[in-house]
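With one protein chain held back, the other chains of the complex are shown just where they sit.
Entry: subunit A
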Amino acid sequence: MTMRLTDLPGITLQDDEPVFAEPWEAQAFALIVHLHERGAFTWAEWADALSSEIHGGQTLAYYQHWLKALETLVAAKGLTSASALTARKQDWLDAAARTPHGQPITL
């Protein structure tokens, strides 16, 4: 049975919606636009990376695919590595855990 667009949760076909649902989506989006403008990769390379991620068999929300493709591409381009990203992610989670609520989180 084909899935109807109207069956998708949270999707309105006519009404305008906010551009970004959460701040991290906006940051992930802008990182790609900025890295491309700085010449880190071509737009075709990015489209390929995003397409491979979307068609990789996992169904995620769009910007989650976007973020995974971004992580993959910057590692493939040698800008950073997967292990550095994982380590730094943990640094941020640790920093959040020791920061009192309401204060800016810094490493």
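We adopt the following convention: a contact is a pair of C-beta atoms (placed from the backbone, for glycine too) under 8 Å apart; a residue touches a chain by one contact, two chains touch by 3 or more; residues count from 1.
The rule is simple: contacts and distances are computed from a predicted model.
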item	value
Chain left out of the displayed complex - its UniProt protein name, from "L-lactate dehydrogenase complex protein LldF", "Chemotaxis protein CheW", "nitrile hydratase" or "Winged helix DNA-binding domain-containing protein"	"nitrile hydratase"
Touch residues of subunit A, complete complex, unshown partner	2-8, 10-14, 16-17, 19-20, 24, 26-31, 33-38, 40, 43-44, 46-48, 50-51, 54-55, 59, 62, 64, 67, 70-71, 74, 79-80, 84-86, 88-93, 96-103, 105, 107
